[in-house]
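Yeah, one chain of the complex is gone here, protein chain that is, but the others are all in their spots.
In this document, chain identifiers A, B and C correspond to the written order of the chains, with residue numbering beginning at 1 in each.
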Amino acid sequence: MIYFDCDYHRGAHEKVLQALLQANMQAHATYGYDSHTLRANECIQNLTQSDAAAYFIAGGTLTNLTFIRSCLRVYEGVIATEEGHISTHETGAIEATGHKVITLPSHSGAMVGKLSAAQVQTLMEDALYNPRDEHVVKPGMVYISQPSEFGTLYSVEELEALSAVCKENGLLLYCDGARLASAIGHFGNVHFAELALCCDAFTIGGTKCGALFGEALVVTNSSLQRGLKHVIKQSGALMAKGYLIACQFTALLEDGLYLEIGKRINGFALQIKHAFAQKGYSFLSDSVSNQQFVILPDVCAEALQAHFAAALWKQNANATRSLRFVCDFAHTQEDVNALVQAISTLPPAV
Amino acid sequence: MIYFDCDYHRGAHEKVLQALLQANMQAHATYGYDSHTLRANECIQNLTQSDAAAYFIAGGTLTNLTFIRSCLRVYEGVIATEEGHISTHETGAIEATGHKVITLPSHSGAMVGKLSAAQVQTLMEDALYNPRDEHVVKPGMVYISQPSEFGTLYSVEELEALSAVCKENGLLLYCDGARLASAIGHFGNVHFAELALCCDAFTIGGTKCGALFGEALVVTNSSLQRGLKHVIKQSGALMAKGYLIACQFTALLEDGLYLEIGKRINGFALQIKHAFAQKGYSFLSDSVSNQQFVILPDVCAEALQAHFAAALWKQNANATRSLRFVCDFAHTQEDVNALVQAISTLPPAV
Amino acid sequence: MIYFDCDYHRGAHEKVLQALLQANMQAHATYGYDSHTLRANECIQNLTQSDAAAYFIAGGTLTNLTFIRSCLRVYEGVIATEEGHISTHETGAIEATGHKVITLPSHSGAMVGKLSAAQVQTLMEDALYNPRDEHVVKPGMVYISQPSEFGTLYSVEELEALSAVCKENGLLLYCDGARLASAIGHFGNVHFAELALCCDAFTIGGTKCGALFGEALVVTNSSLQRGLKHVIKQSGALMAKGYLIACQFTALLEDGLYLEIGKRINGFALQIKHAFAQKGYSFLSDSVSNQQFVILPDVCAEALQAHFAAALWKQNANATRSLRFVCDFAHTQEDVNALVQAISTLPPAV
Partner (left out) sequence: MIYFDCDYHRGAHEKVLQALLQANMQAHATYGYDSHTLRANECIQNLTQSDAAAYFIAGGTLTNLTFIRSCLRVYEGVIATEEGHISTHETGAIEATGHKVITLPSHSGAMVGKLSAAQVQTLMEDALYNPRDEHVVKPGMVYISQPSEFGTLYSVEELEALSAVCKENGLLLYCDGARLASAIGHFGNVHFAELALCCDAFTIGGTKCGALFGEALVVTNSSLQRGLKHVIKQSGALMAKGYLIACQFTALLEDGLYLEIGKRINGFALQIKHAFAQKGYSFLSDSVSNQQFVILPDVCAEALQAHFAAALWKQNANATRSLRFVCDFAHTQEDVNALVQAISTLPPAV
């Protein structure tokens, strides 16, 4: 069995492990006051061409809930797509901190999984979210994912448009970059700076991008840094050994490893996409990143899944299923070749 | 100006005031341990043919948030329609207590504003709400309103079907009866018993039904009574002078005044509905209760609204608007006659 | 039985009732946008010589939790005495909104029940509350009660000292005036202005001071008004019929009734205090307000309590008990005479 169902069932890239091993027997200052944290933060400032503050947190849900509850007033909500990770797969973590997730319906076509600036503007004109009406939740933030939950990417223009509509409406813009390596792999490092310019904060995912674990929360809006470390501690998100995550990010970011991983996993994913496309199968989205969502007849799916693990996205009614194939840092060209070869033996789509 | 925009801009029915005045200089036990509370509770037990415990709380949102946070575990959510009061007009009060409101889309036709048992069953089969998946919110309760936010009523059969689907799926069923007088006015007192049988709890609205203020929270599922009074106090919902609300409910319920008010306001509303229907105007819903939602051309609406206050439900794009006309205990036949007469002078719908 | 155990087991002062009756059949704007609310607010602005915003809320715990959760960031706590109402008798309502109540030990002597500026300053210098240490709760507010839970009063100088220490340390100062009539009865109306000057917000109690129910939350710090009405609605504290409480406060405040009630209940309480003192009994505090806490041998207490209800504050080990006698707007001189007479027949303290 070769595993393409998930990009976090293996540990860390070799260079990340080396960094952890090297730091292991040093005595580090604790709770993020160590030199590794400082260095990783400087590295992020360089990449983002900003004076952002970075915080290193063990997981994505923990990062999302901590940051959102730190920023919003009690009566404010956060706007997200219906399929947004905070809308669906965090067990109501945001609501558990007291804040409504205001969902906007997903687009079809090129915008699958993404929010548009126009959607946000329309919502802000809806009486149900009138910020002057004390009977309704006041939108306080827009949450997006880059790449989106369907593997699509926001272009720089789309980010700028979202940023503008947020600024006009007094909304914060926060980007969940759980798989940001894959976006960086597509756009190049320049995208760090664009995110820093457009967003009040964003995350650089580690867990799914070559780190053993951990996310970097990058806060570029300095007014949101006030008290944030208190909230991080209160949320149980302050690592005693803060160096642990920071040194992994230095390993990933300082010498371009993160970009390299992003390119690599995108490249593999595109080979898989190409193989399915050649057979005429259709996709849930036109993903250019490391996740590919293909729709297969049940019989074809079963044949493939006997040898290649894929995630069942949805069992459809018409004897087809939507499957996710995802590539991680540890896949080899041989793994991908085997899958591509197996796809090539499937019957063409009808 | 005659006001039909709202059913809570006036005080209390005369008999309710009398009850308050009579009780005013007595020394009552405090915090709900008084004889008025006991008597109102017994009266509710008689009407519901149950051994329900009743709690008397100053407002509807406070009642909803208190009861829901008392019942649900932290990871559980509550199912409601998109237009449910808790979904839209309580400033995220339920989320502020930590619980997601899981919304289901509204029906058209006879089911406008209502949830069907089939909708609930379908949702429970959705992977996004799989109670065994720790990544998603577990539905814990169904919230309905009787009458609904569109003035429609659940039939006994519909309530029984909802109750059955809730029991099968381990969901509590809670009914918000902010305007319950209007449902009682339609179905008769028997409906108290049906609600008590089908629901784990429901409210009997006072504020909009002839009381000065206050709602009765009627909890028929005895397991939900444990600790509830602690939660009521903690939520700031325990009246020091508990007798204040209880004696109003005795006045409303003991001698049939609540039913009488319900019949009266429904009767007035149906006269208004009939007048609009005769002109051929259409409605947002086929309401049989004290709220009527009619769609009028802007020019007609403006003519009417010059003399009769109505609530603007929605300004539509095609130079029409949806208006709510609502009748309360204090309207007179003369008020209604004047409105009906004014409607009769409108041009017929095209 | 004559009741001295509690000052909220009866309804409203006659003039307050008249105001309610007069307003009953008018059509009021809802949710606090009515003319009664405006008028009561103006009346409070006049009394406090400020441009304070007043909000009218059904109960004290609801007011406290709503205001505190509106003001504090998630990692901030509120400082109170060990016996403060929020520390002891609100079922953890403040913690339920996420905020620690940081308690300071009670004083003896003249400061019983009160916080001193020095105590607050010392706490702010404690490493456990160092605002720069993200591992500890940051104090964000000081909560006091005027009168205190032991009937003692803050002098103007004490209020000014607290205000100064709060300003120096970035703390808000909030005063719970559940029985403020009694403080006003002692200091005169001028105290409204002092509270407005020294505190960021304070409440004017209605429930225990002649109103049917309700508290006025008076917010003088205008930065704390932003979004507060959203929080009030979200907390279930926004009355649909806002005029209901507001018109009671106009009745209490516009023509000096509140001051008159305060003087009257203080006068009665001092007669009772004097009677006990003449017999040589000692007190938990040197209260000059409407609550008196006396320590009696069990046998004396039982004799008195057979005819006069008093609140058992504490059953002491040495066959004595601490009792609270409290006077309300509805007590008559005859009631007090009867109690004073009964006290005069007790054996003198040994």
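Following the convention adopted for this analysis, contacts are C-beta pairs under 8 Å (C-beta built on N, C-alpha and C of every residue); 3 or more make two chains touch, one makes a residue touch a chain.
Everything numeric in this text was worked out from a predicted model, so none of it was measured.
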Touching the absent chain when the full complex is considered, from B:13, B:138 or B:321: B:138
Of A:110, A:190, A:240 or A:299, the one touching the omitted chain in the full complex: A:240
Residue in contact with the excluded chain [from B:141, B:231 or B:259]: B:231
Residue of A:87, A:207, A:250 or A:290 touching the missing chain in the full complex: A:207
Interface residues of subunit B (partner: the chain not displayed): 31, 69-70, 73-75, 98, 134-135, 138, 227, 229-234, 238
In subunit A, positions touching the absent partner: 3, 6, 8-12, 17, 20-21, 23-30, 58-66, 90-93, 96, 207-208, 212-213, 230, 233-241, 244, 330
Residues from subunit C at the interface with the omitted partner, ascending: 74-75, 77, 88-92, 95-101, 127-128, 134-137, 314
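Keep this in mind: only the chains that are shown with their structure count from here on.
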Chain whose Cα centroid lies nearest the overall Cα centroid: B
Leading chain pair when contacts are tallied as C-beta pairs: B-C
Mean-CA-position distance for subunit B and subunit A (Å): 42
Computed distance of Cα centres, subunit C from subunit A, in Å: 51
Sites on subunit B at which at least two other chains make contact: 90-92, 96
